[in-house]
Structures are given as C-alpha cells and as structure tokens.
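One protein chain is absent from this view; the other protein chains keep their places.
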Amino acid sequence: MPPSASNILDFEKPIAELEAEIEDIKRLTAEQGVDRSEEIAILEQHRDRLMEQIFSRLTPWDKTLLARHPRRPYTLDYVRLLFDDYTELHGDRLFTDDKAMIGGLGTFDGRQVMFVGQQKGRDLKERQFRNFGSAKPEGYRKALRLMKLAEKFGRPIIAFVDTPAADCSVGAESRGISEAIARNLMEMSALKVPIIIAILGEGGSGGALGIGVGNSVLMLEYAIYSVIPPEGCAAILWRDPAKAPEAAAALRITAEDALRLGVIDEVVPEPLGGAHRNPDLTARTLKTAILRNLDELCSMTGDELAAQRYQKFRAMGQFLTMPELAEIDAAAG
Amino acid sequence: MPPSASNILDFEKPIAELEAEIEDIKRLTAEQGVDRSEEIAILEQHRDRLMEQIFSRLTPWDKTLLARHPRRPYTLDYVRLLFDDYTELHGDRLFTDDKAMIGGLGTFDGRQVMFVGQQKGRDLKERQFRNFGSAKPEGYRKALRLMKLAEKFGRPIIAFVDTPAADCSVGAESRGISEAIARNLMEMSALKVPIIIAILGEGGSGGALGIGVGNSVLMLEYAIYSVIPPEGCAAILWRDPAKAPEAAAALRITAEDALRLGVIDEVVPEPLGGAHRNPDLTARTLKTAILRNLDELCSMTGDELAAQRYQKFRAMGQFLTMPELAEIDAAAG
Amino acid sequence: MARDDWFGLKSGKARKLARKSADAVPDGLWIKCPKCGEILFNKELEKNLRVCNKCGYHYKLGAMQRIAMTVDEDTFEEIATGLRPGNPLDFPDYEDKLEKDRKTTGLEEAIVVGTAAIGGRRVVIGAADFTFRGGSMGSVYGEKIVQAVEKALDERLPVVLFCCSGGARMQEGILSLMQMAKTSAAIARMSAEKLPYISVLVDPCTAGVHASFASLGDVMIAEPGALIGFAGARVAQQAGVINRPPNFQQAEFQLDNGMVDMVTPRKELRQTLIKILQFCCEDIGNAA
Partner (left out) sequence: MARDDWFGLKSGKARKLARKSADAVPDGLWIKCPKCGEILFNKELEKNLRVCNKCGYHYKLGAMQRIAMTVDEDTFEEIATGLRPGNPLDFPDYEDKLEKDRKTTGLEEAIVVGTAAIGGRRVVIGAADFTFRGGSMGSVYGEKIVQAVEKALDERLPVVLFCCSGGARMQEGILSLMQMAKTSAAIARMSAEKLPYISVLVDPCTAGVHASFASLGDVMIAEPGALIGFAGARVAQQAGVINRPPNFQQAEFQLDNGMVDMVTPRKELRQTLIKILQFCCEDIGNAA
C-alpha cells in the first residue's frame, strides 16, 4: 500500500510533505538532467532531523495510531520476511478455518518451528476477509491445535500478536469465544516447548493474550498492549470516546510501559519513522531478537520451559501485602 | 406409550388380540362381578405359549423391528431404572448441547459412574427434539468430553447405544461428523477407566460405534448391530429397499450373530415378548450383567484396561493368512 | 437447603461482612422484583435465598452470602488475606474508588477465598462480589484465586468458585489482563493433578473472568438468568453486536450453546455441588 492522504498520520504529514518535495526534485533531475543532489542531501538531512524530532516526543496516542497504521506490516509480511519458507496449515477440525488467525510450519534460520498469529487485511476486501484481524473461537482453537502439534513433535512456537480484539459477534459468543480463549491460556501455560510471542501491532486485550502466553514476550517499539481499547476506556470512564488520547496515556499501553510493568521481556526497536518505513529492517531486528531468545530457550527441558512460563505469569500483578500495609499504617500513624 | 394399532408389530398382533380378549373379560369381571378367572388363566397360558412360539422363530428382520419398536425402552428409561440417582451434564463446550446424545453422573449400585448414550424420542415432538436418536458431531464431542471427565476422576463409563445412524445432514457434515466419530474411536481405545457398552436397540453403524469402544460390550437379545441399515443394503445390492428382510438376514445383524462374530461379549436376555413388555425386568437383568462386568473390570489397572480394550478390537475381523491360503491352494491342486 | 439460618456464619465479624457485601439490599421492609415487579417482603426474600418466589428472579448475592449459603455451618476460614490493590498505573481516582468500596462492602477486594466443608467434604471455595468495583479482576483478585488454587494443590482439595465479574479492572491496565493468564495457568496445575474444579457462573460473569478461569471448570454450573458472556454490555454496545437473540448472553443461552453443564436454581445448588463433588473426589478432601 503506497503512501496516500488516507494512510498518512497527522504527525507524519510534515515528513510526507518534505518527501514529496524530494521526490519532485528527483523527478526533475531525471527529466531535465540538472544535478540537484546537494539540495536533495540537505532536504533529506532535514527530513531525518524532523523525523527524529517528531518520533522522540510521540504520545501514547501517537503510538496507538502507529500500531494501527494502515501501512504497518502484518503477520504474513513478517512470516515471509522471517522464514526461509513456510507452509500454512488450516482449520480447527471442529467448525471452520478462521482467516483472522493463520498458522503453519516455518523454517526459521534452518530450524523447524510452528507459527500462529492474527492476520489483518490491507484493503477493504481483504480486511473483511480477515475480519479486521479479530479471530473467532475457531481461530483460537485452530491456533491451539497447531501449538499442540508443535508440542507433539518438539518444535518451538512463535506467536505473532496483532489484533484489535477477539470477535464478539453473536456467532463468536454462541460458539464460546470465552471458552476458546480461556482454554488457550490454560493449555499454553503448560506446553513443553519454547513459546516466543512477538507483539507486532495491536495487542488487544483477551484477543491478544489468547495466543500470548510465552516464555519470552517481545514487543515492537510502537506496538501497544492494552486491557481495553483507549476509546472503550474513555467511553466507560468519561462517557466520551473522543477522550481516547487521555485514556491511552492513563492505561499505560506502550511497549515501554509493558516492559516497566513486567508483562513483556523485551522491546524490539523499530526503524526511524516506524516499521512501515522499513519492513525489511524491522524484520531483521526482530529476527535477531527471536533467535537470541530461541537459543536460550532451546537449552531448557520441556518441564523447565513450562515451569519458567508458569512462574513468569504467576508473578504478574502488583499489590501491597500485609507487612507493606503495616508500614503504610505506621507512616500514617 | 400404550399399545395401539400403530405401535404393535404385525407378528405381535395375534398376541395383542388375545390380550384384548383377556382385558375384556377382566373388565366384565370387574363390572359384573362374575368370576371368570379360570377362563382368564387358560387364555393367559395360551397367550404365553403363543408368544413363546412366535418368539422362538423370529427372523432377523423381526428382530430389527423389535429393536426399533416404538414402545421399546430408550436410554433415559434405563438410566432411571438402573441408577439410584443421576445428574445430567450438558454441552460439548464448543458448539451446542446435542439432545440426541445424553450423559451425566450416575450412582450405580452405590458407585459413581459416568453414563453417555443416544436418546430417542417417544412421540413426534420428542422424536424431533431428539433428532430421532441421530447425534451430530456435537453429540459425539459431548460424549467424549464426559468420558474424559470420567477418566480424569477415575470413574467407570457406561455407554448406552441406541441410534439408527449418526446424523448426516449438511450441518453435521460441515462440522465434521466423521472427525468427531473418528476421534471418539481413537480416544476411547486408550481411556484408562472401565468402559461398558450396552447396545439397547439399534446399533446403527458408525453412529453406534462412535460411543461403542468398550472393555465389555453387552447387547440386548433383540437389539441389532449393523454396518448399514438393511434397507440401505437392499437398495445398494438389489436396488430394492423392499428386500430389507433379506438384507437383514445376509448382514448378520442380530445379537446372536454379533456374539458369534466376536464383536460383542454377551447377549443380555430380554423378557418373553421383548423389553417393552417388561422394562423393569429387562433393566434388572441388564443391571446384573453390567455389575458383573464392572466388578471384573474394576480389579484391573488403567493400563490393563486400555490394553485389554485395544487387544479386543485389534483382534476383530476374519481373514485367511498365507499358511491357510497355501492349504487351500494345495487342496485345490 | 432447609436450614433456618442459611447465613451459616456464627462469628459476628463474618455476619457483619455478609450483611455489608450483599448488593443493593434496601433497608426497607419491602422490595420490588426488578423482573416481574412483584412487591416482596424482604425477610421472605432472604428466607427464599433471595430468589423471587413469583418469577424465580435470582438477586445478586454478596461474596460472604454466597459462601454462607453453600458451605456447612461455621466451617469457612478465609485465606489469602492481607492483600490490597496498589495503584501501579497511577490511574486517576483509583485509590479513592477502592477506599470507598472497601468502606461500603467491608471487603478488601472483589473476591473472598478460603477453606470450608460442603456436605462434610473439605474444599477450597471462593466467591466474587459485584458490589466491589463491579467484581472486576485486578492484581489482588488474580492473586487470591491463585493462592486458593495453591492451597488446593498443597492439600489436594477440590475447588469451588463462584465466578462473578464485570471484567478486568481497567484501572490496573495490562496487569489486569495478565490475571487471566495467571489464574488459567493455576487451573492448569489443578487439572494436571486431577483435582476437581467446579465453577459456578453467577450474575454477571463477563469478559476477562469469563474468558479465563470461569470457563475452565471440570463441571460448570450457571444460575438462572445470569448474564454470562465475553463482551461486557458496554463493550458489546461499542462493538455494535447485532442480531442478538432474546436470551443473548444469559445462562440459558450458554446452556443451549453447550457452554455450561447445567443451569441450577439457587435452592438446588448445594445438593448439586455435593453430588458433583462425590463424583469427582475418590479419596480426596474428606473432612475428618
């Protein structure tokens, strides 16, 4: 999808304008044969400085928009860039093949792995085909089937997370979207192979977590991970969805926040300007991070892997315990 | 369901006529106070002799009709008669609750057991509600869920078989009726608790076998167990469904045949005239048989039970092997 | 459950808690049934386990009421106490809201867990309370569930949980979401040890709780009319869920769709639990 008015974010506009200018000059150079490379170099420097400037002060809401960027690489883009080759597997063996959840066999740096992940669509037709990346129960059951297959044959699992939320239509409710997510959480916690999670874009609530219980959880720099979409939070708290930017800040949904809160293990840096400006480079960085984690995890036994994963999630949450409470009381007294 | 023209089989008619006569006399006795007990006794003796006569020369087709008798006791009738109490459990946790397949917790002679079974309906409305005893994938998946629950808590399983066939509607096909039956066959073969099968009426092909893999397989005297309904066989072989009686004979579908062919372990005798003439007595006989088998099986370990069940089905089938073929060739030569 | 005092709690403190955590019990003598409009005498309603005797409407219950109604008299001992939510996100107004709910309910969080006996059998039991932050699951809620399960694992006891929740605790953000994984992982350990876990889904059981431990019971029971589903009412509204059947997200809808084993009226619940526990427990958890 090429840049166009409809897929450039507001804060990207100054950059886009500069780039349009640079393109114009380049075109003229080609057409008229006049060497304006010095001018171009200056403009490009200017653009890079501008980008650095803009991206150094992104708000959580800006990052939300980047995570949802219409040109952001999706799961299959990474599958193609990360794997030497791959073979998709389909179906939950129960009801259907959910196009919002893909999965299959991949060769990753010469190793056999199973991948699963939500898949968004690029244009309108594809977006509908992929149900906007919102998987139904059958998607989570398909993912579980594939993950169990990986466990059976001792292969690591890589899960790519990118979903606004699980589907909550009448059909999804009636086929047990809650049951499907709950079962995945339970089963994933006990699988005896390495599980690496890569949060690529939107880490939308239970829909994301439904394939998100891993030994290592990586998150791209401008991805978000949230218990509720900022719009939903704003609507509930302040009865005003327009206050989403405030909610995005209050909810602590950025990769940085997730790392600080201990729910992810590593932030994977994106190229200047975001993953969509250089998918290849993003994939290379991600690949390096996954490989490093995979090497570590592959030295562990199945039981150790399950125990490490359990303890990791067991420890999540923050609260005060009795001694701390006593201290507070003492201080207050 | 009381006897009426529509639920009396042709070969039962002479018996029904005699009984109507006896009833008439009894009514007159009550109304007029005339003692005709001697006459009644003679008629009753006559009736019993007639019944013995008729039932001693039942054809396989007659037995098919008895197995499908509209007044034959169904699974829930036996559940009520066999168990001290029971609690139905519902649903496959995937799609729906299949009313053609019931199951739940039962107290059986003071022991905790899990039961599953196909359920037919008595009147038209109930028959539709129960889908004529033809379970869909969700029925087999419900049964498997309950059997796995029984295994988890170390409880024996009693499966009651009574189905013309599994449902083969478009819905059933699209939700994987084949997959559901296949999975049950696979999983049942390896369960580590006692499984006792009681074939109560129609043992209809894969639909029956889908809950029919047991350590002990009991079969009521006038039940049938067949790879295809006689009508279907006649239609395929002779392009004439009216030749069902011939097909019933050729297919060897009676309990006696099943025992001889080694696919069941025990024929449970029915009262004279069939189970529907005395459900209580039938249930008592069945209960004794189940208890005896249960006692034997409960002395085995889980591994022994799975191995016994495996070997039992492993051995099913009849064929000639090389040495036998050599003998035939020698004899022919 | 033909007992005069179904509260079953002797200690003054427990009684006080039970009273406090009952949701929206008006102090007056009379109460109007929200379903059928019948005017009910409050004392009669209590005796009828807070079920409308005209239409069968099941009122919400507080956590301590639930427990009292279910366990053998005077057998409940709370565990996993002394935990209090922090404010890890510095979320606006969160501490004030917690303080308010602590005061009005007498609870330290939206869930209470402990040990008790049911029909003479020792169990771990927990009940969530809608009056505390809408029964939303935050870090403490999750931790209490896990500590309850750990108690069951240590002593090889069955677990019975009354699952009630409006969803995840928004104010604890992503940490709340993680409680879904944390509690479900704990249930996985129960399952691996073949220890029984019975979940009872009561009004409302939605979102993060429904999509985690609540849906993982070996046997799952729902109370009649309870709202049960993935999308909370407001989320579903935002998502514009269409073509809802009349009983959408009700207990009976879940039964039709094969998601719960049974819908059990409150007055039969204790006996049903006793039967199920009898099935699931060969040699575990028999109270001396």
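Things worth noting here:
Think of it as A, B and C in the order they're written, each chain with its own count starting at 1.
We adopt the following convention: a residue touches a chain if its C-beta (ideal position, glycine included) is under 8 Å from a C-beta of that chain, and two chains touch if they have at least 3 such contacts.
These numbers were taken from a predicted model, which means no experiment stands behind them.
Within the whole complex, touches from the chain that is not shown fall on A, B. Among B:177, B:223, B:268 or B:305, the one in contact with the hidden chain is B:177.
The residue from B:28, B:41 or B:186 that touches the chain not shown here is B:186.
The missing chain, though absent from the display, is touched by one residue of A:91, A:241 or A:269; that residue is A:91.
Among B:20, B:34, B:237 or B:272, the one in contact with the hidden chain is B:237. Mapped onto chain A, the interface with the missing chain covers residues 85, 87-98, 105, 112, 114, 138, 142, 149, 152-155.
For chain B, the residues touching the chain absent from view are 165-166, 168-170, 172-179, 181-183, 185-187, 189-190, 205-206, 209-210, 212-213, 225-228, 231-233, 235-237, 241, 250-253, 257-258, 261, 263, 309-310, 313-314, 316-322, 325.
Note that in this section only the chains that are shown with their structure count from here on.
A simple rule picks the central chain: find each chain's mean C-alpha point, then take the one closest to the mean of all protein C-alpha atoms, which gives C. Centre-to-centre separation of chain B and chain C, using mean CA positions: 42 Å. Here the spacing of chain A and chain B, counted between their Cα centres, is 54 Å.
Per-chain Cα centroids separate chain A from chain C by 34 Å.
Looking at chain B, one finds that residues 93-95 touch two or more other chains. In chain C, 191, 257-259 are the positions where the chain touches two or more neighbouring chains simultaneously.
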